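Missing here: one protein chain of the complex. Every other protein chain is in place.
Residue numbering begins at 1 within each chain, and the chains themselves are lettered A and B in the order written.
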Amino acid sequence: MAPPLLDVPLLNVADLACRRGGRPVFDRLSFALGAGELLALTGRNGSGKTTLLRALVLLVRPQAGTIVWQGSNVQDDPETWRGQLAWLGHLDGLKGDLTVRENLLGAERLRGRPAADDRLDLALVAFDLNALAHRAVRTLSAGQRRRTALARVMLTQAPVWLLDEPLNALDSAAQQAFRSVLQQHLAHGGLAIAATHADLGVPNARTLELTA
Amino acid sequence: MTGFLALLSRDLRLVWRRPGDVAVVLAFFVVATVLFPLGIGPQANILARIAAGVLWCTALFASMLSLDRLFAADYEDGSLDLLLLAPWPLELAALAKCAAHWIVTGLPLAALAPLLGVAFGLPPDALMALAATLLIGTPTLSLIGGLAASLTLGARRGGALLALLALPLCVPTLIFGAAAIETLMTGEDLLAHIAILAALALVALATTPWAMAAALRQAGE
Partner (left out) sequence: MADLHFLANPARFRRFSQRVLPGLTFATVLGFAVGLYLALLQSPPDYQQGETVRIMFVHVPSAWLSMAGYALLAALGASLLVWRHPLAALMARAAAPVGACFALVCLATGSLWGRPMWGAYWVWDARLTSMLLLFFLYLGHIALSRAYDDPDRGDRAAAILALVGVINLPIIKFSVDWWNTLHQPASLMRLDAPAIHPAILMPLLWMAGSFLLLFILLVLVRTETEIDRRRLEIADQNA
């Protein structure tokens, strides 16, 4: 595995603070991530993992602090930053009436990119979705939907992955599939920040424990 | 623009998968309109006199009816996050959603209204005017309704609240839309009314996408 370039972190988060309903969720949070690094967010329920993820992608406006991607503050140019992101929320973000394939291609087009069939096939294979590709998502189980959502993340080829409990509802085979996809992503110089309780199988993963 | 078209076609495809949702709205339009002759009585002169107003009001209600799901479905299944995080302006996404709503409600309502107008005894030129004004007026209703839908996303009593917010803002469109048909009887200029309806649509087009985007961003917080 390539050594992370710790001297030039791609993502620099400094003194980030968030409040909800007048109370602080977290305060003065700082970390830096280089290529190929995974940051695992841990902490109890309600400790602010989801809020932190949403603040990093600017879905939640931070009260204070800066998020710097490749040397420029992401708040100055949110659209470019969004172009670098792949997002997996605690909801899958899938349309029940569309098939797995339509969901994946549709999500790619929504990111403003033409859908490439070869990449789609790779993602379908990686999460063992080939047999389900033409089934409507509403007929799938929770784990199958999660796999579809993870395939969508893989399909984006975005350098920064933000994942909220990616292993939710996955069986052990699917968890294994996700681990190897994640490792590939990191090996290609990608970054990932994941709120998780389980081990993501990345040996040099860094962890940030949030305390409410 | 790719994103706009992608969202528009996705929403249309979703409607295509569930045509019943549109059919219910159109059925409501027909049934609600038919109630007026039943309530008022079948005198042809009275019905012809009130036809334009009745059809415009029921079209307005029908288009409100389908709006509360406009953003709510995306909000509930998490795809709203994907729209918020798409690397193109959220204003365009809001506009695409409203455009899809107009295509599946405003457009069929405008096509259906002349048929109902016949039952109210409207003359042929009034039927044409009715279709034309609905065609130009309903985009405004979709935009204002879309704004109300985005503002009430996640609120208690969403549906009724949506109507309370949207209906007063729809008044100008209703007034000029319904009045346009009367111009045919009084001999005024129909085109002037259509121009005003188009102007109202442009004002809505220029103002509501920003407000919708702001409201959707808050819903994402």
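Here are some notes:
We adopt the following convention: a contact is a pair of C-beta atoms (placed from the backbone, for glycine too) under 8 Å apart; a residue touches a chain by one contact, two chains touch by 3 or more.
Everything numeric in this text was worked out from a predicted model, so none of it was measured.
Every visible chain touched by the undisplayed chain in the complete complex is listed here: A, B.
Touching residues on chain A toward the chain that is not drawn are 19, 21-24. Contacts to the hidden chain, counted on chain B, fall at residues 147, 151-152, 154-158, 161, 164-165, 167-169, 171-172, 175-176, 179, 200, 203, 207-208, 211, 214-215, 218-219, 221.
One rule holds in what follows: only the chains that are shown with their structure count from here on.
Spacing of chain A relative to chain B, judged by their CA centroids, is 37 angstrom. On chain B, the positions that touch chain A within their shared complex are 2-3, 6-7, 10, 13-14, 17-18, 76-79, 81-89, 217, 220-221.
Taken in their complex, chain A has these residues touching chain B: 54, 57, 59-61, 79-80, 82-83, 85, 87, 89-98, 102, 106-107, 109-114.
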